[in-house]
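One protein chain is absent from this view; the other protein chains keep their places.
On to chain A.
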Amino acid sequence: MLDGLRAYRLIAWMWIRSTMAYRASFAMTLFGNFAGTVLDFVAILLMFSRVDELGGYSFGEVAFLYGLSSAAFGLADLTLGSMERLGQRVRDGTFDTLLVRPAPVLAQVAADRFALRRLGRITQGLLVLGYALAVVDIEWTPLKVLLMPVMVVSGAGIFAAVFVAGGAFQFVAQDAAQVQSAFTYGGTTLLQYPPTVFAKDLVRGVTFVLPLAFVNWLPALYVLGLPYPLDLPEWVAFLSPLVAVVCCGLAGLAWRTGLRSYRSTGS
């Protein structure tokens, strides 16, 4: 574990230094990352230029959900976004070189091409969250204040598990990076909208099967004082850290299984 973190830090630092060699280019891609994530918020803005509510939620409330989802996903994307490239590495055979290096493979894959430009998404998410906090009327209690950072970090943990599990899946289906995007990018998109918008079965699926609802929906609705989907008890809002730990554990198991089943393409 410590070995892995150390390897991750070293590789990530190497990539940061290499991108910093071209500062203008880095600034451009950072801006591009920021602008790209801003655009999907603009889509929500455009919707609200035509309506006052979406699924019974005001613009500020949707912005609250959006900011939390985007910040949590952004954190996971910054640290593990490179997992997407695993299938590519398996296909072209460069994955083999990672196996012979004296550092944990997961850390190497995750830190590969570590891209600081992904701070763009986190920045945007936090800005939207800041806006939401300014406009939405929340009855703050100490518990709710405490829940805010806990939910962002747990949410990042849940998304991190999705990234790692997606990586494990790519050992099996090498050419299926898009399936991973459906759960990562698709997941964060889903959570940016109110749960009342979606069919009950879909909400059940992302609560009990792939527990994305714990990233923001359940804790955020507690903070906002809005009713939960599916009539769940109030305390589920505090389960996010536990859910994150369990998800990461399962994803770790999946990763080991995937790694053990790996057969080089020989190319």
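Note that a contact is a pair of C-beta atoms (placed from the backbone, for glycine too) under 8 Å apart; a residue touches a chain by one contact, two chains touch by 3 or more; residues count from 1.
Note that in this section contacts and distances are computed from a predicted model.
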Protein that the absent chain corresponds to, by UniProt name, given "4Fe-4S binding protein", "ArsR family transcriptional regulator", "Amidohydrolase" or "ABC-2 family transporter protein": "ABC-2 family transporter protein"
Selected residue (touches chain absent from view) among A:141, A:181 or A:257: A:181
Residues of chain A in contact with the chain not shown: 25, 28-29, 32, 35-36, 39-40, 42-43, 46-47, 49-55, 173-179, 181-183, 186, 189-190, 193-194, 196-199, 202
